[in-house]
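Below is the structure I would like to discuss, written out as structure tokens.
== subunit A ==
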Amino acid sequence: MLGLAGLLTRRNLIFTLMSIEIMLNASGLAFVGAGARWAQPDGQVMFLFILAMAAAEVSVGLAFVLLFHKRQLALDVDAASEMRG
Partner candidate 1 sequence: MILLDLILILVTGGIASWIAARRSAMVARWITLASLLVNLILGIGIWIAHLGRSQSNPARWFVQCNFNWIPQFGIRIHLAIDGLSLALLLLTYFLGIMAVLSSWREIRERVGFFHFNLLWVLAGITGVFLAMDVFLFYLFWELMLVPMYFLIGIWGHERRIYAATKFFLFTQLSGLLMLIAIIALAILHHQSTGIFTFDYEQLLKTALSPRAARLLMIGFLAAFLVKLPAFPFHTWLPDAHTEAPTAGSVILAGLLLKTGAYGLIRFVLPLFPGPSRELAPILMSIGVAGILYGAVLAVGQTDLKRLVAYTSVSHMGFVLLGVFAGNEIALEGAVVQMISHGISTGALFILAGLLQERMHTREIAAMGGLWETMPALSGAGMVFAMASLGLPGLGDFVGEFLVLLGAYRANVPLTVVASLGLLAATLYGLRVAQNAFQGSNPHHWKLPDMLPREWMVLGLMMVGLLWIGLYPQPILNTVRPSLAAAQQSAFTQEIVRR
Partner candidate 2 sequence: MTTLFYLAGILAIVATLLAITQRHAVHALLYLIVSLLAVAVEFFVLGAPFVAALEIMIYAGAIMVLFVFVVMMLNIAEHAMEVERGSLKPRNWLGPALLALVLLGELVYCTATTRGTPSLTGVTGPKQVGEALFGNYWIGVELASLLLMAGLVGAFHLGRHRIAKEEKHHVTSTDATRTDTRSDLVHAGSGGTSHAA
């Protein structure tokens, strides 16, 4: 939830990415909790997958950060609104 809030308020791309991580983390927590409830490993396995995904996500995301920074010299996501309407 906080991740979402962060996503909505922060304009810095890095913060945005961080917020996403928080959200993913929360989902992972939920999965692990659910797995624990049924005493199954599935939840943890799922968390691992989420982890992998988060890693991939972050790598691409950070690549975007670099690209974007190169272009805009700032990381304001609101500046990325050339397209609208």
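The rule is simple: contacts are C-beta pairs under 8 Å (C-beta built on N, C-alpha and C of every residue); 3 or more make two chains touch, one makes a residue touch a chain; residues count from 1.
Here is how the candidates were picked: all candidates are chains of the complex that A comes from, given by their letters.
Values in this document were obtained by computation on a predicted structure and should not be read as measured data.
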Interface partner of subunit A in the complex, by touch - 1 or 2: 2
Touching residues (chain side subunit A, partner candidate 2) in the complex: 1-6, 8-12, 14-15, 17-19, 21-22, 25, 29, 32-37, 39-45, 47-49, 51-60, 62-67, 69-70, 73-76
